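Of the protein chains in this complex, all but one are displayed in their positions.
On to chain A.
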């Protein structure tokens, strides 16, 4: 090799195969130029599977292991170096195949050393004892096939014929892949298949506010156009379109990826024999009117087009026919094929055209994929992908997608220039979007295994498989249509156990908690004793269909914290929702929030309406058993005391027990009343979770309370505005007032209060703060800890309770809840929303003391 090889260039993402006889210096070369973790060594693998790096019998297993490790690395997009002799073509073939499987470029670095150099080095080694014939054999095998490396599939080949040559290499420069444009952050205007429709293109560029200066269209704010390919064929002005795009690309105001038509034209320009069908003939006729130099310019331009681009830090991928996640940012013949033609099922339809495989329906990648190729009546999102070929040349329209705004801009076709073989379906009036229809049934695969949910709140939440198993069963057997389930509320931790003798919970600890967490202001809200209910209600059914993609299920729903329908009676549910809807209308809520639906976090009373069976089978029963047993016992003891005074101690004890049971019965009775009509329900909303396109978790709790108070004023007999206090935790007087308030509330039968940081989401240096802490009343807790829990010897033991598990759970569920809502209002695929909701349900199967 005569070129300067002091610095050699390889692609940043490559499978580097070192080739050379034993002792030719492969390992030293590898160590010098690559990170230790990048090198997969056959010797090391042999050692790992057999305890002997030289064991030849272990070679097959060692190769399997090396291949496995390499595959995992390539899957992750990591450059990998194979350190093995690789002197036989069969050995190299496996690596080339693996590289192809992962769409990586194979690179060969050959250490073609003279035999005596290897022999001398080998003689110095004490760790290896090779037979005499081994090195000569390897050297001759190497030389024999060296010329065929290119044929074997290696795209970059470097050869060193002496130790001096190899040592002269000072650095290996890793070149960026051509498709890597991650530093280009936009903003972009992505333009669909033009097919020679020059007039429409100009009109579209004008609509997008591009200006034509010296034959180069550019945007005054520096936006760049990105053409998704198929500039040519079928339309009337292919040369003009090509000229326009070439000028823009040359001037750096546009990018362009090739379409299948563009490549077919290139083949013709290159003199290949191609069929003049599908509009190519028009292009050729038009181009023949131009000088040959122009055609030459086009040839060079088309030849230089890169199959696809990855923009904006990996967030945007553009390819003519779209691109699967595992192919993005990679290079191989298959990647290029996919970019140009997409994927087909192998079948043909009634028009003789290949049936396209809908890769987008399975797309789960995080990058947005923008593509064209298949004409559709309307550009619609599906799983973060969008086809923007709206069939301009067939009389549809030319569409651009503004990025990052995600706005669609179109200009109608001036004529129908070509008739499609397969008729373009007329735009149907869809009530639900493509994504919503696709979301009718979610895919199970991700919910069967351990999941890690990435959130925007600084926490990634892990869902263990055993909990996913439990959640899948609950979700499948009891939950409502997952399209409704955009949020499940987090569990709530109580305050730290009170230091006061007579109390298990007391406000002081909640204030302390938040003070320590760096919260200066808190909101204390009265805690209603009912059932937690999430209410989704729309102005009408059409609003629900548009936002949720649900048809024929009414104007909303009410569901519990485990995703079950609150009402079993559908008619009652809809009447209930209609009543809320009317209040929303009267309060002017829809106008004020610029929405036609809302999701509210609420408490729905009475408790007895939902917990009837619990009351009948548990709370009421225990009361009945206790009150009668104790009555008889106290009677009997009263008789006994007359003759046996020492029974007085027992009488006193059982009389106290009797009183406590009476208090317990009184406690649960307060939360029960019969429900005969809608008027008997009371709904107390406390968070406005989301409306069209927006979550409201950036607003503080006083804002929520006030907005809700206005809403409740519209139907005060039915909607309950929650009393609350804003408290400065540094101000002892305010703290005292809030404590007194709690005492008054709970002594008159209230459940207690919830203390929240003033901000919906509060963070300190350590992370998120508990979103809410409950302090339950002394009497209410009889329902939780048993009628007689206030006996000092009982209370003493009950105070030994740990909260850390509950607190951690509350935070994780809170984060998942926020994330799910945000994803929903961002119109992400349901799978992504469901992931969060499913996660909350799964976390709920973690074992935590249910009394907390």
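The definition used in the following text is that a residue touches a chain if its C-beta (ideal position, glycine included) is under 8 Å from a C-beta of that chain, and two chains touch if they have at least 3 such contacts; residues count from 1.
Quick note on the criterion: contacts and distances are computed from a predicted model.
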item	value
Protein name (UniProt record) of the chain left out of view, among "Branched-chain amino acid ABC transporter permease", "Fructose import ATP-binding protein FrcA", "Small RNA 2'-O-methyltransferase" or "NapH/MauN family ferredoxin-type protein"	"Small RNA 2'-O-methyltransferase"
Absent-chain contact - pick from A:472, A:702 or A:726	A:472
Of A:35, A:586, A:628 or A:744, the one touching the omitted chain in the full complex	A:628
Full-complex contact with the absent chain, from A:120, A:454 or A:636	A:636
Per the touch definition above, residue among A:617, A:659, A:764 or A:826 touching the missing chain	A:617
Residue among A:255, A:447, A:593 or A:724 that touches the chain left out of view	A:447
Footprint left on chain A by the chain that the document does not show	440-445, 447-448, 469-470, 472-473, 475-477, 480-481, 553, 565, 608, 615-626, 628-633, 636-637, 639-640, 643-644, 646-647, 650, 654, 665, 669, 672, 674, 783-789, 794, 797-798, 850-851
